[in-house]
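So the structure is just underneath, and the comments pick up after that.
A single protein chain has been omitted from the complex, and every remaining protein chain is retained in its original position.
When the chains are written out, they are named A and B in that same order, and each has its own residue count from 1.
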Amino acid sequence: MKLFSSVNDVTDINQLVADALALKQNPYAHQHLGKNRTLGLIFLNPSLRTRLSTQKAAMNLGMNVMVMNMDKEGWALELNDGVVMNGTTVEHIREAAGVMGQYVDILGVRSFPGLKDRELDYSEEIFNKFVKYCGIPVVSLESATRHPLQSLADLVTITELKTRPWPKVVLTWAPHVKPLPQAVPNSFAEWMCKAEVDFVIAHPPGYELCTDFTQGATITHNQQEALLDADFIYVKNWSAYEPYGKVTGGYEDWMLTNASLTETNNAKVMHCLPVRRDLELSAEILDGPSSVVVHEAGNRVWAAQAVLKKMLESLT
Amino acid sequence: MKLFSSVNDVTDINQLVADALALKQNPYAHQHLGKNRTLGLIFLNPSLRTRLSTQKAAMNLGMNVMVMNMDKEGWALELNDGVVMNGTTVEHIREAAGVMGQYVDILGVRSFPGLKDRELDYSEEIFNKFVKYCGIPVVSLESATRHPLQSLADLVTITELKTRPWPKVVLTWAPHVKPLPQAVPNSFAEWMCKAEVDFVIAHPPGYELCTDFTQGATITHNQQEALLDADFIYVKNWSAYEPYGKVTGGYEDWMLTNASLTETNNAKVMHCLPVRRDLELSAEILDGPSSVVVHEAGNRVWAAQAVLKKMLESLT
Partner (left out) sequence: MKLFSSVNDVTDINQLVADALALKQNPYAHQHLGKNRTLGLIFLNPSLRTRLSTQKAAMNLGMNVMVMNMDKEGWALELNDGVVMNGTTVEHIREAAGVMGQYVDILGVRSFPGLKDRELDYSEEIFNKFVKYCGIPVVSLESATRHPLQSLADLVTITELKTRPWPKVVLTWAPHVKPLPQAVPNSFAEWMCKAEVDFVIAHPPGYELCTDFTQGATITHNQQEALLDADFIYVKNWSAYEPYGKVTGGYEDWMLTNASLTETNNAKVMHCLPVRRDLELSAEILDGPSSVVVHEAGNRVWAAQAVLKKMLESLT
């Protein structure tokens, strides 16, 4: 594997999930693969889970890790070609990416969307330029429109905890006070559409996701109906795709409480974290037996390790 | 050992000091203990000595280390329960701590007091919530009211350098321009009260420490008298416990100079660092033969290594 940016980069998602679960049982068995190999992690935005879980995954594989907080330890990157760089950008992404490709064997890149210009964000310009110019395998640590390591960890979690074949999985929009990216729901949707699950998306009017990611999903504005008999409920806020990046306010009643769970199939509640308590998701759920959010975050290690292992194997 | 937050977490301080001194002689003998173990260091405040010495201690033990500057690389944590998180805090400490507990084997946490609300600071809310929700062993990297790795390094230093049994150790208040926490003097006091030393605290009126930490100490407002025949002088500023966090100004004559040392027992001068020269402590002492501050800072490694070793042993 030379690129992990979306579900489309994976030949067999069931096998990748199985790999992750095998690594969870036996984390240190492949340290020969990572010996004298280095993972570079480039952050253009803050990170907690992704940073620590990917670093841990690499160390489990015997790799060295170098972290570069480009926004804090480095300087502003120029993304556009044909620009006379007489402003505030100090280095062009062509050189920055090319140089990083000299120092590490695999590069991880995190780059959020601006949420101002949909075409720009959905072109994945920054992430794609890192891929183009670094010359080495790249793993997405969340890009403008996708968060595939999160989605893989989510599918690992569902596979681990499901109590019947083809569980019903519901992605439900949740309230928030800020406009958030569509990367997590896009990514979760495109993974679930390829997974052996019955997948439903519920959101208020105006929060339709880009249809590129939702082919095969059942989509509804009726949250209560969606939750009926659900095995897994994936809670997440996102801002509108059209008008892009906007939030209309309201829909506070979309926040799940224990009462929302009564007609589910003893559903497990998931969230990618960070979660705002009693705004996106009720504290009573987060602190109760239905929540698997911390367990799910733990699975980020095995998702990242499965991907890095495949990349290391492609290097040798 | 599952928790290192105060002297009360240590069964036998003499043995722990002996362990630290043995590690100083033989730093790399226990790397099997740390193999495939990871230390997470969470900083909510800046750090130099604690960061580097604890990281070094962990590497000496064969551990991996992941550092998370929560304030810079992450986001604002919500500490209170029952809050609707519609403000500026992005993640609740319940989830943040729980997640970190998934990625590392031992967690170190640094969290300073606000110096506004004494009850809050002395409840050690932040540190204790990390302990409660992370589910793994925790070592304090300085909390609101204590700095036990510093105090252990201090006792190691005294044990190493003492020239007679039961040396006289004097903790003396020093001038400063800013209100500083009581964590270092509190912690030093509670360790010295349990150590085989004759312990005296000298400070100006109004700078009484919380009596929970000073049981057994001789306390005086007379610095000159306190220094008589002293073997070790521990210099430190702190703000008032009552009224909490206040500084009254003045007492500049409490700064030690070479003249202050004439009637001591050839006293060694200690300070936890950073130290403001010619404000807290005279440059002539810091640059002269009495100062052991850099040596003392070096002992931070062995203190941390002794604690981490005990924690690793409790994991296996």
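The working rule: a contact is a pair of C-beta atoms (placed from the backbone, for glycine too) under 8 Å apart; a residue touches a chain by one contact, two chains touch by 3 or more.
Fair warning: this is a prediction, and the values are worked out from it, not measured in the lab.
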{"item": "Candidates B:V10, B:A97 or B:V275 - the one touching the absent chain", "value": "B:V275"}
{"item": "Contact with the hidden chain (one of B:L3, B:L48, B:V84 or B:L228)", "value": "B:L48"}
{"item": "Touching the absent chain when the full complex is considered, from A:L3, A:A29 or A:M85", "value": "A:M85"}
{"item": "Listed residues A:N26, A:Q102, A:T163 or A:T262, member touching the removed chain", "value": "A:Q102"}
{"item": "Interface with the unshown chain - residue positions in chain B", "value": "27-28, 43, 46-49, 51-53, 55-56, 59-60, 69, 72, 177, 273-279, 283, 286-287, 293-295, 297-298, 301"}
{"item": "Missing-chain contacts mapped onto chain A", "value": "36, 38, 40, 64, 66, 68, 70, 72-75, 78, 81-86, 89-92, 94-96, 98-104"}
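Note that only the chains that are shown with their structure count from here on.
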{"item": "Distance between chain centroids, defined by C-alpha means - chain A, chain B (Å)", "value": "39"}
